[in-house]
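Complex shown without one protein chain; remaining protein chains in place.
Right, subunit A next:
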């Protein structure tokens, strides 16, 4: 691949950039919006993380120690909502904004003004959500899954605010997804065919289609909760002819594709980093593309595996059990391809690669516990226990979050123009790796032993393990402050990053200078 060398010459004239705050309010530049998304998601990561610290402090010892049960419920609920909609998803949208135009040789996202909107409505959504915690009766306390009737008959008065914040988050995600699809379909540089696109672009394209397909369904569920609670409808109210189980069907029809929305971009990130540090091409590129598509397609057929204990007929349970297990095949293809990429590669272990390898191992552990949960008879034991908590934190924290960390380390030199502090990066990695396992691995055991999730107290025999888990949680929380330090240090200075700081890295983003100038690829590069 080569690029038009002339694009550098005209990147900072005739640009009337507003200064100060208005620069950030009115920006339509994909790199600035990407940075806004990434900073926002990191702030939300710390907010949601401090709620997790409250949860773990309460569970440090059996008995009620620090907070009221109702407040504990608000913490588990809002921790989940903030991490899913505030930390993981905006981080991926931020990475998409920054990297997709650079990867496909486009001058910007296709719809820059909408891009500005899709970011700037997000802070308001979270102001509404977090503000509701301070209202009389408290904020949402019904779990991030807001099952009816917990969210209708038994919910606090602030539920309308919760619903509106979900609506705004949904609109933001849909606008972001439309932007990604239009950009990828219409803005690729000449010669950049679909099957030449980097895996990150592919996984994000498929994620964006999942987003526009299921975020409207989430909006439906939230709207029905709103009208059931405030306008006397009976979608989920058995007394009026509705059915609370219907809520779970609608919610998980959104919810299961949603979990792939939170992991497919990770696959793309890891598929960029592992080849770069193995100094080999990605093994089985086209099978990676098809596997991603297969996972996305199957994600619409497995939602009821979250509902095995609702009294479904055996035939339906068997269908959803096998459909769920089928997903492990394309996922296995991916894991195999990453390992095959590393096989006999000249591997070096810089921080992005460390996080990527940890992702492969720990995500696979989460995948295995997912297979255990997929088995209907076994699920009756695991359901709503800490085993489930361990499972989804393995795929979301040591999976999605680790991949976002890997991406940040990998592309920080391109964003800031400086190399990050490798020693600190490794400290961050090893502290996170050890503490994340101390935090989540023992949860499998208390879960299997019968400790239910979302309860502020537990039986005495779980005390020792919960203490260990809480120590892991505090250590993991503190470790993330190292990351904050690394990023600030890297943004403020450091060794100058070359155009391509990673020897084995491939892609158009490494053909532009570091830091990436505000405007790139105004003349499209030629991709051969």
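The working rule: a contact is a pair of C-beta atoms (placed from the backbone, for glycine too) under 8 Å apart; a residue touches a chain by one contact, two chains touch by 3 or more; residues count from 1.
The definition used in the following text is that contacts and distances are computed from a predicted model.
J.: The chain that is not shown, which UniProt protein name from "ABC transporter ATP-binding protein", "Carboxypeptidase regulatory-like domain-containing protein", "Electron transfer flavoprotein, alpha subunit" or "Cytochrome c oxidase assembly protein CtaG" does it carry?
T.: Per the UniProt record, that chain is "Cytochrome c oxidase assembly protein CtaG".
J.: Tell me which residue among A:83, A:141, A:199 or A:217 touches the hidden chain in the full complex.
T.: Checking each option in A:83, A:141, A:199 or A:217, the one touching the absent chain turns out to be A:217.
J.: Which one, A:250, A:263, A:360 or A:451, makes contact with the chain that was left out?
T.: A:250
J.: Check the options A:238, A:346, A:361 or A:484 and report the residue that touches the missing chain.
T.: Per the contact definition at the top, the residue touching the missing chain is A:238.
J.: Of A:33, A:91, A:110 or A:505, which sits in contact with the chain we cannot see?
T.: Residue touching the chain left out of view: A:110.
J.: Among A:121, A:160 or A:182, single out the residue that touches the unshown chain.
T.: The one listed residue touching the chain not shown is A:182.
J.: Would you write out the residues of subunit A that touch the absent chain, in ascending order?
T.: Looking at subunit A, the ones touching the missing chain are residues 106, 110-111, 174, 178, 181-182, 185-193, 212-217, 219-221, 224, 232, 235, 238-241, 243, 245-246, 249-250, 253, 311-313, 316, 524.
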